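Only a single protein chain was left out; the remaining protein chains are all shown in position.
Note that the chains are named A and B in the order they appear, and that numbering of residues resets to 1 at the start of each chain.
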Amino acid sequence: MTDLPSTQELAIDVSGVSKVFGGEPGGFRALDNISVGIRNNEFFTLLGPSGCGKTTLLRLIAGFEYPTSGKILLHGEDIGLLPPYKRPVNTVFQSYALFPHLTVAQNIAFGLEMLGRPAAEVRDTVDRMLALVKMEPMRDRLTNQISGGQQQRVALARALAPSPKVLLLDEPLSALDYKLRKEMQIELKRLQNETGITFIFVTHDQEEALTMSDRIAVMSAGLIRQVGTPSEIYDRPADRFVADFIGETNFLSAEIDSVLEDHAILRLPGGGLEKAFLPKGAKTSGKVTAAIRPEHADLVPEGADGGLRGTLSNIIYSGSSTHYHVRLHDGPDFVVRTQNSPDNKLEFSVGQAVGVRVHDRCVQALED
Amino acid sequence: MSASDTPARIAQRQKTRNRWLLSSPALLIVFVAAIGPLFVMLAYSFMAKGDYGGVKPWEFSTDGWFGVFFSRDIFDDTLTIADANVTIFLRSLRLSLLTTLITLAIGFPTAFFIATRPARMRDVWVFLITIPFWTNILIRTFAMQEVIRNEGIINTVLVATGITSEPVQILYTDWAILFGMTYVYLPLMVLPLYASMEKLDFRLVEAGYDLYANRIQVLRRIIIPIVKPGMIAGSILVFIPSLGAYVTPRVLGGGKNMMLGNLIELQFGAGRNWPLGAAISITLMVLVMVALLVYVRYAGRSGGQHHG
Partner (left out) sequence: MARSFDVKTQPGFALIAAFCFAALYLPIAVLVIYAFNAGESIAVWEGFSLRWFVTAMSNTAVQEAALRSVVIAVFAASIATVAATMAALATTRQGTYPGLSFKYAVLNQPLMIPEIVTAVALLIVFSRIKVWTGYTGLGYLIAAHTAFCIPFAYLPIRARLESMDSALEAAAADLYASPWQAFRRITLPLLKPGIMAGFMLAFVISLDDVVITEFVKSGGQETLPTYMLGQLRRVVTPEINAIATVFLAFSVLIVIMFFFVNRRKA
């Protein structure tokens, strides 16, 4: 995991790419010297808030924009300056962009026809694609005569039909309702497994990213903040932005008491000591921020063994879990989340003095 | 290769070139067969008139422009106001303004009526307005001629009912031109008025009645201020072609009740004074431009108020 893959294994190698819109120096810098390697056959997600540059990076790979500087390699070959129709890369558009004057089958056949494939091969591939996305009965419908979820499947089939080296997906699930989105997440994962094609998936939905990806790149303001597996991103965020953007996090200012190997002992507000994970190359003394997920802490009665103390200020019930807001005596609010079950009812009330016990190995020390 | 030749810039340059290439046929045609000749006409207005029409090329003269409002006596060189031309300018302005007012008076209630029909019927009513709009102006003028002539339906009814003992001469008077232009340009008033009334939110009207306004007050204080942009657009669309009308006054005015369009034609025909004709044309064009500018200014401002 730690050793870098060689260039051969990389499907896409983005190195030192910047994109400035509107011309330097006054222009908008959408991507600022980005480098990232996307491995062959992996499901890679670009995750970030809107305007972070993730769609720009996707459009650069697809060929709809040219980089201001830097290189984009596809299996070792520089494609950065090729027009989109000369790149063996296909896109599933956010709006699907299905051709309204063509039938489902004609849409799927389009790319193969443009590549000049023989008619028999086109027919076979279209049949195979229709079967792959389970749309055989709809083959002769126009694309405005099918539902949103079905349009999504056709868009996928159309982009997969020419067997691209890389499939680009630009927030393809954002137009679907919640249930359909869940279904399509599983469907996408299945398609990626079956076809073995490298997927690059753009989303602003962290849950979607965590569910589907092999690896995630978290982006903000034209920079890549962290690249890693979903659990690396969630459990070991590299900085405060990542910790804040992915899931919920409590941030407490703390001080490094001592360091042992990759761990540090932190002094938290109120004087309690907690063992914390220290990212590689981080500083080993002075003030840091301790990041703790709400589900990695328990609410305990006052006086019980717990590092943090405060007053329960609010209880928010939300079905599967309950959020307890604790006003710490020496600091900000701290949120604790507990799973609900019928026989597991915590008997706390607002205004009560309580303690918070943090789970072992669940504190992350971050530089400010 | 200079530092500015990044691929992105090359692509941008290509795009710019393609845009100009693609638009050039249309731009060229309009320039050659519409805009360019206007400049030639401007040049002609500053040349001396030819003896049998046309101009004496390259002989500079301001006589054309001078002749728009003044005339010089052939014998004693005294200056007088060119009464005939001034009369025609004033008639053109008067008839155009009256046409605008009458079409507004008829068009406003009509547009209101259409806008208050059920959604599906509105298209039918609008279609009924559009049909005459696309019908040849000459045919419509001719139709009006038949109605107002001495043996026409109006006079027949007037005489038959005994309101007048003999036919009233309408044809070949200013009234005929006014009727004709009103008839011909009425759809141009109704369509933009309808476009703005269609968007009128009738909950605002209900709110007006709820706040004790009567029908007249609702009209004056709520409906008219909201649909004002449509009223202005319609007025401009009627006023401008009225000012430059040629066919309607020629057919219904019968030669002696000329408007600007006919005065221009006269200079290029029997009058054989092309520089004067060119000067009057440019004057007419400037009048239209001024009207358009006032409209753009006003529409821009009132639009800003509504959205601000």
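The working rule: contacts are C-beta pairs under 8 Å (C-beta built on N, C-alpha and C of every residue); 3 or more make two chains touch, one makes a residue touch a chain.
This one's a predicted model, so the numbers in the text were calculated from it and none came from an experiment.
From the options B:Ala48, B:Ala195, B:Leu219 or B:Ile232, the residue with contact to the chain not on display is B:Leu219. When you scan A:Ala97, A:Ile265 or A:Cys362 for touch with the missing chain, the hit is A:Ala97.
Only one of the listed residues, B:Val86, B:Met121 or B:Ile139, touches the absent chain: B:Ile139. What chain A contributes to its contact with the hidden chain is residues 62-64, 83-86, 89-91, 93-95, 97-101, 110-111, 114-115, 158-159, 162.
What chain B contributes to its contact with the hidden chain is residues 16, 18-23, 25-27, 29-38, 40-41, 44, 54, 105-107, 109-110, 112-114, 116, 127-132, 134-140, 142-147, 149, 151-153, 156, 183, 186-187, 190, 202, 205-206, 209, 215, 219, 240-241, 243-244, 246-247, 250-251, 260-261, 264-265, 268, 274, 277-278, 281-282, 284-285, 288-289, 292.
As a working rule, only the chains that are shown with their structure count from here on.
Rounded to whole angstrom units, the spacing between the C-alpha centres of chain A and chain B is 61. Per the touch definition, chain A reaches chain B in the complex via residues 65-69, 80-81. Every residue of chain B that touches chain A in the complex is listed here, in rising order: 6-8, 11.
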